[in-house]
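First the structure, which I've put down as structure tokens, then a few questions once you've had a look.
So, subunit A:
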Amino acid sequence: MSHTTSRRGLLFGTAAVSATALLAGCTSNDSKDEKPAANDQSAADDKPGKHVTIGFAGPQADHGWLNAINDNAKSRAKKYSDVTLEITEGSNDTAAQIGQIETLINKKVDVLVVLPADGKALTQVGLKAMRAGIPVVNLDRIFNSPQAYRCWIGGDNYGMGLNAGTYIGEKLKGKSNAKVVELAGLDNLELTKQRTQGFDDALKNYPNIKKVARQAAEFTVESGQAKMAQLLQAQPKFDALWNHDDDQGVGALRAIEQAGRDDFLMVGGAGALSAFQAIKQDNGVLKATVLYPPTMAASAIDLARALGQSKGIGGLAEFEIPASLTLYSAVVDKDNVDQYMPTGFR
Partner candidate 1 sequence: MAPEPPLLSMSGITKSFPGVRALDGVDLDVQAGEVHCLLGQNGAGKSTLIKVLAGAHQPDTGSIRWRGEEVTLRSPIAAMRLGIATIYQELDLVEHLSVAENVHLGHEPTAAGFVVRGRAARASTARLLKRLGHPEIEPARLVGQLSAAQQQIVSMARALSHDVRLIVMDEPSAALDPDEVDNLFRIVGDLTADGVAVVYISHRLEEIRRIGDRVTVLKDGRAVAGGLPAKSTPTREVVALMTGRNVEYVFPDRPASAPDGAPVLEVRGLTRRGEFEPLDLDVHPGEIVGLAGLVGSGRSEILETIYGARKADAGQVRVGGRALRSGSVRAAVRAGLGLAPEERKAQALLMLESVTRNVSVSSMSRFSRGGWIDRRSEAGAARAATRELSLRPDNPAVPVRTLSGGNQQKAVLARWLLRGCRVLLLDEPTRGVDVGARAELYAVIRRLADEGLAVLLVSSEVPEVLGLADRVLVLREGRVVHRAPARELDEHRVLDLVMEGSPAS
Partner candidate 2 sequence: MTQHASPPRDNTDKVPPVGQPPSWRGLFARADVRTLSLLGVLAALILIGGITKPDEFLDTRNLQLVLTQASVIGVVTVGMTFVITSGGIDLSVGAIVALASVWATTVATQDYGFAGVLFTAVIVGVGCGLVNGLLIAYGGMVPFIATLAMLASARGLALQITDGKTQIVTIGSILDLGERDAYVLGVPPLVIVFAVVTIIGWLILNRTTFGRRTVAVGGNAEAARLAGIDVRRQRLYLYLLSGLCCGIAAFLLIILSGSGQNTNGNLYELDAIAAAIIGGTLLSGGRGTITGSVLGVLIFTTITNIFALNNLQSDVQQIAKGAIIVAAVLVQRRTASST
């Protein structure tokens, strides 16, 4: 068992530290059972094989989900004695990320796993790696050209919306003039549009349901609270809420609690631990969440390892690893939450 990020040493040398050093004792984030675990079934076989060095480049982990991506990749790599993981400092700056990936190419890693800050902007460096003979596993945010990756693995944003809508549709079946509200994520991201599209498409199957309001938050607790508070004021009565993201959902739930509302059901998105716990306790509005599993990073390591060892995936007839893997956006509710609890991220 690995302790990935329990007690953090503080970074000295920033301007802020000198001012706040007296409080250094208070900064540790101690917690007991913090471990992002993927399902323990491996893709290929667990037996040690040829040694593989995997280069991993992701964006800055400033958000719970992205942080879980890093943790999943790290802990999965640690599981294999034949894998060395070269992980770069996360960056949201396209230029910086290109530089990091080029460094990994120059180091001649065997396989690259890349979660780009911006898929389109990093296509060129993906192509470069592929041309240098380094297979690229493209994680989640897709490159512009299929030539830039050997295998893409990622979540299904449209499917998330679709499944959330279907879940809500089934729950409200038979209720006439049902009203639904949507708390979306950052509106300038394509994935938000896709999630909303899927949600709207699903609701078309239920003529008794009408989406009466939609506001976009910014994947942050603060914005979730602010936007939800406004939505609650705007809609004195509705039956269901879909919130795109469990991180902002913390704020949304806070606003719901502050407004003293409990007359609707809420479905979340992504799969945060706090959401799972709330679903399990079943004493609030949050009844389900639609997965956008960060375990995909662990799977990406599996795929990278298999690529490095020239193996296929068990359970499939093909010799070769598929070119693309779209993960299913499962709905987690009270019935199956225990199964997913270990994959919940903070």
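Criterion applied: all candidates are chains of the complex that A comes from, given by their letters.
Definition applied: contacts are C-beta pairs under 8 Å (C-beta built on N, C-alpha and C of every residue); 3 or more make two chains touch, one makes a residue touch a chain; residues count from 1.
Treat the numbers as computed from the prediction; the structure is a model and nothing was measured.
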> Which candidate, 1 or 2, sits against subunit A in this complex?
Replying inline: 2
>> Looking at the complex, which residues from subunit A come into contact with candidate 2?
In response: 5, 8, 10-11, 14-20, 22-23, 25-31, 60-64, 66-67, 187-188, 212-216, 218-227, 229-231, 233-234, 236, 247, 250-251, 254, 257-260, 272, 274, 346
